[in-house]
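One protein chain omitted, others in place.
Moving on, here comes chain A:
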Amino acid sequence: MSVKINEKVTWRDITPGGTIYDAGNSSEFKTGDWRVLKPVFVEEKCKQCLLCAPVCPDSAVPVENKVRGEFDYDHCKGCGICMKVCPFDAIQMVSE
């Protein structure tokens, strides 16, 4: 069963109880709009050790072909865990 849950869905079509039938639907929901601090990626300092990616609770550090990319600000909550874990100061937290 595949029902597109978005801000246009009516009460008739929304899934009962909000049950989610498709994996990975978080890509359709921008939940990262209430940060106070935001991580900034300092690319030249990054050694691609990839320690930051698995610790992010919101999967907001995308990795492709073993290379981390720019933060996914649609989902990043600004918790700063990635900054703490980065051994090379390649992540800075700044005011949103």
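We take it that a contact is a pair of C-beta atoms (placed from the backbone, for glycine too) under 8 Å apart; a residue touches a chain by one contact, two chains touch by 3 or more; residues count from 1.
Everything below uses one rule, namely that contacts and distances are computed from a predicted model.
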Omitted chain (choose from "(4Fe-4S)-binding protein", "Pyruvate ferredoxin oxidoreductase", "Cytochrome c oxidase subunit 3" or "Amino acid ABC transporter permease") - UniProt protein name: "Pyruvate ferredoxin oxidoreductase"
For chain A, residues in touch with the removed chain: 1, 5, 7, 9-12, 14, 16-21, 23
